[in-house]
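Yeah, one chain of the complex is gone here, protein chain that is, but the others are all in their spots.
For chain A:
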Amino acid sequence: MAGASGLGTGPGAAGGDGDDSLYPIAVLIDELRNEDVQLRLNSIKKLSTIALALGVERTRSELLPFLTDTIYDEDEVLLALAEQLGNFTGLVGGPDFAHCLLPPLENLATVEETVVRDKAVESLRQISQEHTPVALEAYFVPLVKRLASGDWFTSRTSACSLFSVCYPRASNAVKAEIRQQFRSLCSDDTPMVRRAAASKLGEFAKVLELDSVKSEIVPLFTNLASDEQDSVRLLAVEACVSIAQLLSQDDLETLVMPTLRQAVEDKSWRVRYMVADKFSELQKAMGPKITLNDLIPAFQNLLKDCEAEVRAAAAHKVKELGENLPIEDRETIIMNQILPYIKELVSDTNPHVKSALASVIMGLSTILGKENTIEHLLPLFLAQLKDECPEVRLNIISNLDCVNEVIGIRQLSQSLLPAIVELAEDAKWRVRLAIIEYMPLLAGQLGVEFFDEKLNSLCMAWLVDHVYAIREAATNNLMKLVQKFGTEWAQNTIVPKVLVMANDPNYLHRMTTLFCINALSEACGQEITTKQMLPIVLKMAGDQVANVRFNVAKSLQKIGPILDTNALQGEVKPVLQKLGQDEDMDVKYFAQEAISVLALA
């Protein structure tokens, strides 16, 4: 504490108001040093309050030096500090003094813990924008240089993210130095640093002059793309997208493509996966000509890669690939060059590959048009609807709207039904839940007749599922169906069945009736609610299970606003009053709550 009290005894540097004596910095620093981590953390999170209380001058002369010196703390505290300092420029006196924040942040940018370092770098990037060009060269650039030549890898990785923010506003001489430093980090001895450099290569390329991109970035890119570690090579694929956007077609062919071709064939599946994953971006960046000559064949290879991970990543991109092709050629390209591979993938051995494909394949129908879809895609959809893996079937069903626009869902309905029924009865409740969520969509597309005939019974069966989440989803589903098909339909098909369940021996099913009424009453309107639903609810107030009774109270509260005054005063009120005297305290509670919300007291 010696240091702290020393700081505190100095005369209030801020001068002016007499508040300073109230809060000698020693007291504040005591808080920042409290033995309890949680209290330290709280104090750090209110650092701006402290700074504001101290005033800009004392913040600069007393608080910041303290923060710079006592950087050894729990990472959680350091993280909060790094974040705070990013927004501190105003508190130290504005842009002219922004450089005062650099020393503590520089320390934080060298700590071991990645989250702290990343946050410090983020704050440094933010503050760099607030520096004047002169201050940038005087304070910020030297900091970057120090970090870039730090002993331990942490400071060098942090430096990698800072080059691009100071480069644009630096003078030419300094720019050359910055490029030089970035170059040396790209061939750093430590793979961690090379990875950091590779991941920032694209960003750095974007702020460089075109000549430098060609003469300096491209060789770096080539080197990183053939690094001994695949974790570095795969990052170069990402950089490839940014670099490609900067170069002309001719340059791309000579400077970038050889490396990219190599990445497609890389012996590590991680690199190939990255190419597949970034395929759409690459396609856009490379332009149509290279796409046709190089990327399409590469894509074919990825689709039949020996690793399922790569095939799945490529399969995900099938639709985007089609959409990004020039409109005039895309039908032919897909039909001739991609479709044969897709057909293979439909019967892939790996469920993830199939389900990746199923999640996008329907999107191809808009690109290929009605006839091709019917002739070539439809058989695939049908096969996938029968796939052994529920994910695949589900993904097809969830994308039905794409096909509906092109050929109408009727083409599929015969195969659709067994698939839906099977999913509806799947042993995994998450699968059942997923299919319920598509019911309103399907209902809309298949029409009320088909629905009544084939699917209605399924929807009712879910209401008595043994998993609550399914019953809940089934209830919401009914509401959406009523919104779609109207109240008359509800009155004829849904409501009677729901109300019958009120007499079910299982109290969970009786409660489901109440939940359905909660969900349906609004969509069904006053008449149906008053005439058909209310009597049932009121009758259930005499249920022997307390859970049912307090749900009656809740339901009455919910449907009360839809009812007219007569029903409320004449029928609801007495029942709620009776429930208000119930022996069960929960029933009492909810009844009284309903009475007060409905203003029936």
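Throughout what follows, a contact is a pair of C-beta atoms (placed from the backbone, for glycine too) under 8 Å apart; a residue touches a chain by one contact, two chains touch by 3 or more; residues count from 1.
One rule holds for everything that comes next: contacts and distances are computed from a predicted model.
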item: Record-based protein name (UniProt) of the chain missing from this complex, from "Sodium/potassium-transporting ATPase subunit alpha", "Serine/threonine-protein phosphatase 2A 56 kDa regulatory subunit", "BRAT1 protein" or "Galactosylgalactosylxylosylprotein 3-beta-glucuronosyltransferase"; value: "Serine/threonine-protein phosphatase 2A 56 kDa regulatory subunit"
item: Touch with the omitted chain, as defined above, among A:177, A:230, A:253 or A:571; value: A:230
item: Contact residue for the chain not shown (choose from A:388, A:449, A:488 or A:583); value: A:388
item: Contact partner of the left-out chain, one of A:52, A:138 or A:176; value: A:52
item: Hidden partner chain, residues of chain A it touches; value: 19, 22-23, 27-28, 31, 39, 46, 48-50, 52-53, 55-56, 74, 86-87, 90-91, 93-95, 112-114, 126, 129-130, 152-153, 190-192, 195, 228, 230-231, 267-270, 306-309, 349-352, 355, 388-391, 428
